[in-house]
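The following block contains the structure, expressed as structure tokens.
Removed: one protein chain of the complex. Kept in place: all other protein chains.
Coming up: subunit A.
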Amino acid sequence: MTETEQETVQAAPDLAALEQEGEIAADYIEGLLDIADIDGDIDMDVEGDRAVVSVVDVKGGDLVGPNGETLEALQELTRLAVHRQTGERSRLMLDVGGFREKRRAELSKLGAKIAEDVKRSGEPKPLQPMTPFERKIVHDAVAAAGLRSESEGEEPRRYVVVLPA
């Protein structure tokens, strides 16, 4: 992972604070589901140093959008809603209908495959532009395969390059 991809360093929030983030986020999302008449259950979890709120068993409405664009927008708003109540910047992750989970599995596989390709060819390999969340998964998968990768380009067209050993 390159430096720019690490978020601003701040004191790690404790578990109670992350659970509170989850509660605020869940209220915000639940309110939207009610209004938009979308059925779904809300799961709350803490993964490492971030709160995760997932809407599961979703029926009706599209809160994911093309390439997850609606999901990103909703996550952004949810983080702001948390920030307003806690005064702290939130790194909360929002998932809807398992979209991120699925994307994570696909990208892990992609990262591992590209790492093998690069080991064989010895040539650096640039990938498609991805969101920071997606690049992080690819970087991790490449590192697990024993190679290095970095990000190049500017948002929103920033992309991962897998480097030969």
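Structure notes:
By our rule, contacts are C-beta pairs under 8 Å (C-beta built on N, C-alpha and C of every residue); 3 or more make two chains touch, one makes a residue touch a chain; residues count from 1.
In this text, contacts and distances are computed from a predicted model.
Taken from the listed names "Carbon-monoxide dehydrogenase medium subunit", "RNA-binding protein KhpA", "tRNA threonylcarbamoyladenosine biosynthesis protein TsaB" or "Urease accessory protein UreF", the protein name that UniProt assigns to the chain not shown is "RNA-binding protein KhpA". One of A:70, A:86, A:108 or A:131 touches the chain omitted from the figure, and that residue is A:70. When you scan A:36, A:56 or A:105 for touch with the missing chain, the hit is A:36. Of the residues in subunit A, those that touch the hidden partner chain are 28, 31-32, 35-37, 61-63, 65, 69-70, 72-74, 76-77, 80-81, 84.
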